[in-house]
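With one protein chain removed, the remaining protein chains of the complex are shown where they sit.
Chain lettering (A, B and C) follows the sequence in which the chains are written, and residue indices restart at 1 in each chain.
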Amino acid sequence: MPETMLAIVKPEAAPGADVRQMPVPQIGPDDVLVKVKVASVCGTDLHIYNWDQWAQNRIKPPLIPGHEFCGNVVAVGKNVTAVKEGDFVSAEMHVACGKCYQCRTGEAHICQHVKIIGVDANGAFAEFVKIPESNIWKIDPGIPADYASVLDPLGNAVHTVLAGEIAAKTVAIIGCGPIGLFCIAVARACGASEVYALEINDHRRKLATKMKADHVLNPAKDNVYEQVMDATGGTGVDVILEMSGHPDAIRLGFKILRLGGRASLLGIPSKPMELNLANDIIFKGALVQGINGRLMYKTWFQMNALLKAGKLDLDPVITDRMPMADFSKGMDRLRTGESSKILLYPNGTISK
Amino acid sequence: MPETMLAIVKPEAAPGADVRQMPVPQIGPDDVLVKVKVASVCGTDLHIYNWDQWAQNRIKPPLIPGHEFCGNVVAVGKNVTAVKEGDFVSAEMHVACGKCYQCRTGEAHICQHVKIIGVDANGAFAEFVKIPESNIWKIDPGIPADYASVLDPLGNAVHTVLAGEIAAKTVAIIGCGPIGLFCIAVARACGASEVYALEINDHRRKLATKMKADHVLNPAKDNVYEQVMDATGGTGVDVILEMSGHPDAIRLGFKILRLGGRASLLGIPSKPMELNLANDIIFKGALVQGINGRLMYKTWFQMNALLKAGKLDLDPVITDRMPMADFSKGMDRLRTGESSKILLYPNGTISK
Amino acid sequence: MPETMLAIVKPEAAPGADVRQMPVPQIGPDDVLVKVKVASVCGTDLHIYNWDQWAQNRIKPPLIPGHEFCGNVVAVGKNVTAVKEGDFVSAEMHVACGKCYQCRTGEAHICQHVKIIGVDANGAFAEFVKIPESNIWKIDPGIPADYASVLDPLGNAVHTVLAGEIAAKTVAIIGCGPIGLFCIAVARACGASEVYALEINDHRRKLATKMKADHVLNPAKDNVYEQVMDATGGTGVDVILEMSGHPDAIRLGFKILRLGGRASLLGIPSKPMELNLANDIIFKGALVQGINGRLMYKTWFQMNALLKAGKLDLDPVITDRMPMADFSKGMDRLRTGESSKILLYPNGTISK
Partner (left out) sequence: MPETMLAIVKPEAAPGADVRQMPVPQIGPDDVLVKVKVASVCGTDLHIYNWDQWAQNRIKPPLIPGHEFCGNVVAVGKNVTAVKEGDFVSAEMHVACGKCYQCRTGEAHICQHVKIIGVDANGAFAEFVKIPESNIWKIDPGIPADYASVLDPLGNAVHTVLAGEIAAKTVAIIGCGPIGLFCIAVARACGASEVYALEINDHRRKLATKMKADHVLNPAKDNVYEQVMDATGGTGVDVILEMSGHPDAIRLGFKILRLGGRASLLGIPSKPMELNLANDIIFKGALVQGINGRLMYKTWFQMNALLKAGKLDLDPVITDRMPMADFSKGMDRLRTGESSKILLYPNGTISK
């Protein structure tokens, strides 16, 4: 085992990041050390890179970011039994306390004291990453490494889509960033009868079409309300999956939701926003769900089952692949709005 | 059968109401004619009386208001089989179309084309009222007439409390008008372990105490957030039942709700309001339910069962009883904020 | 309108059936008269034809059987508004009373006083059939007539598959008659990750393969328990859908069900049978659902959505098409065990 490793580091409280040699993490008796094969970039990583308000409040440099990855186990602590050297794994990076009310009642994904690896502790944008055994997820060998590197955001999508009935339902997916695009695939695979994808960015709409959404609409131009009402005989859609966090999009979503429909909200508005609770929720008899993370570990089993069965084509979402050392180029690509999921390869060799 | 009857009438598009003789309603083959024994006043009736903005948009005078009542069947149309002359009944006053998506999938309470008797058609503030057979509800003889006259708002409470798990849960009831007070009784009867009643009106807080809420708090004076967090070990309450429609109260409600908790919203905010979706719903993993009316007719069976078993003491909520002809006095009483449920007796004789 | 029509008639309490001219049904104010385009044969029709014990207890000749069909509206009663002449329709043939506890709480499919058209009243094996408006189902024009004629059994399948979670689940379908075969299609369309089809009849196993079950097993030869346990890492399947009604098959089903799994039972055992409640249900923490008919009308909306979206290929199940007058030949075909769904065309012309 080498003593140092290549890593992306946020060295201090300022924009940017370094590519550096860092010590390989030391593992304790309940930990697993993973050699990262592929890591994937999340919008959160861009927040950290840009050092925006959220990042200033949350991140304590120096930090190795990165919470989406896959790789192979290279060492295990003495108490570890769930995996062994060589196993191909990913991990749930939300580390729950195991002792709060939520953790003890099957809702560890909303643990009162959660810590996120890659946000609150060193993460996966490095050659090696340390993971507690409880959070390791063994990957079925039939699942390709690139897909295995995006289980975290795919899990957000699976959690959201399957948070209620989806089979034989009409669904509007609002916002077509990577998680929204994954939602299209998951909703289709799970029997949604009509998928409406709403997105103002041209590039993302193209991807939504590639993901085979039945209707791809641009709320900046199309009269979404009229089109949805026409297509649904005036009833509205059964389900909205809100991925944008944009107030106008959220309000539009509630407008097209049918009486008694489900609104699953995952996109984060940057500040409080105005909502017509009377018409959009109360008289409507709507069910609104706040969606956070992934169910631990029901969502992971669901993902595994869907991927292993070949039911999800995620290729269109993966727009960029680059050596991890080119991280800053990846950040530039993200800012163009013309990339979706960017994969990073620590050893510099890009291999699907 | 007389040809005319005493009735409260909104004669024209202006504040106020008349006490008048009106023709006794003619019934069709699927209708039931009921002699009203006790009627009960709802806040909606005050809106109509005051002729506020909502009333101006919705009500088409002349109209007999009133949608909470009980009485005895005096005539049935030729197709009617569910009840017969003499039966003691109340009614669900939301008349559903029976043909929309919601009606055909067990959600008639949010029918796309609902009409409300007492709002969109002549109601129960009269000696006689006409009800379609489908909406008649036969009352168990063990249930007292005064309770039978408030099944509509009690049904709102039962619908809200039982819209999710309540047994062994901590619950905050926000707003202690009649429906909020009923919620206290229902939540207690159904196993809620701690009931917090939040209300700024002194008189209503007194009633909340009489209804045996475990904690009666005044958000205008008490630090509700701190008290709830202290009492729940920092976790927050499992359930909030929002009955006030007041933006500050709604925001406070979400603040004291635990991660993964249920927020059932029935109170109607008068206009769009600001909400922190990120913290209050999404990160919190909250479940938010818009509650409208009563389930047709599951809620009615539940009410019947709870009342028949003697599990609900509603006496403290019924603060006033008067002859129906004194309707305007009732409106004055309501405006004082010192009355809760007002019962009206068409024949002038007040009898518990 | 003609006065008589061709019909299949069970004329008396004995095996067999006649092809006869019968009076065209007279409709009442709430009825719809439908000209049958395609009808489909159910196992129930064979019971009636064979005049077995069940039929002797239930059927009161003379009777026109047939409860699976589609056709066009040719006349409507004066109160009917949901459909008009020319509309392409099918119908839910379970006519619920509308007044019992189940009917008033959204469970009309298990009405206490249900009557079945084609069993308790004249049915669809005729040129014309009378249906109450409440039970008429308007068919989306994108759905082919042959598929529209099998909505009744397809609805059994949709009801069963969607009675719990199916997406990302492993499922064993036990018995591959028409409803079992439909279950394969529905489960796959709704995201089941692995579909095991269990069937001892060779012809039906071939059809199960055509329906794209992932694993087609013969319990008479294969060690189903071992194969399922191997394939699921010793866990068992998440869901069993029991379509056979055979005691051995039911017991095998419970054996391969995982701890905490769902067992949805639709197949009817002919008499009481032995079951190991301790191991198969109680210690297992299993959820067992009795499935009867179709949800009125949630299942119908689901079917419509799935068919309209082109998510179900039912072609392999339709093995025979013949003029309705050849009904007895159809019965013979059924008895061979080499046909699955047989379609009948009243006007003698077979058209897909």
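Here is the rule we use: contacts are C-beta pairs under 8 Å (C-beta built on N, C-alpha and C of every residue); 3 or more make two chains touch, one makes a residue touch a chain.
Predicted model only: the values in this text are computed from it and were never measured.
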Notebook entry, point to check: Considering the whole complex, which of C:T4, C:Q112, C:N223 or C:S351 touches the chain not shown?
Noted result: C:Q112
Check: If the hidden chain were put back, which of C:L275, C:M322 or C:I350 would touch it?
Finding: C:L275
Notebook entry, point to check: Of the listed residues C:N50, C:N72, C:Q227 or C:Q289, which contacts the missing chain in the full complex?
Noted result: C:Q289
Item checked: Which residue of B:N72, B:Q112 or B:S193 touches the chain not shown here -> B:S193
Margin query: Give me the chain C residues in contact with the hidden chain, please.
Written below: 100-102, 107, 109-110, 112, 234-235, 245, 250, 258-260, 265-278, 281-292
Check: Of the residues in chain B, which ones touch the absent chain?
Finding: 158, 162, 165-170, 189-191, 193-194, 214, 301-303, 305-306, 308-309, 311
Item checked: chain A residues touching the omitted chain (full complex) -> 81-82, 99, 101, 104-106, 295-298, 300-301
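Basically, only the chains that are shown with their structure count from here on.
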Next item on the list: Mind checking the centre-to-centre distance between chain A and chain C? Centres are C-alpha means, answer in whole Å.
Entry: 41
Item checked: Junction residues of chain A, two or more chains touched -> none
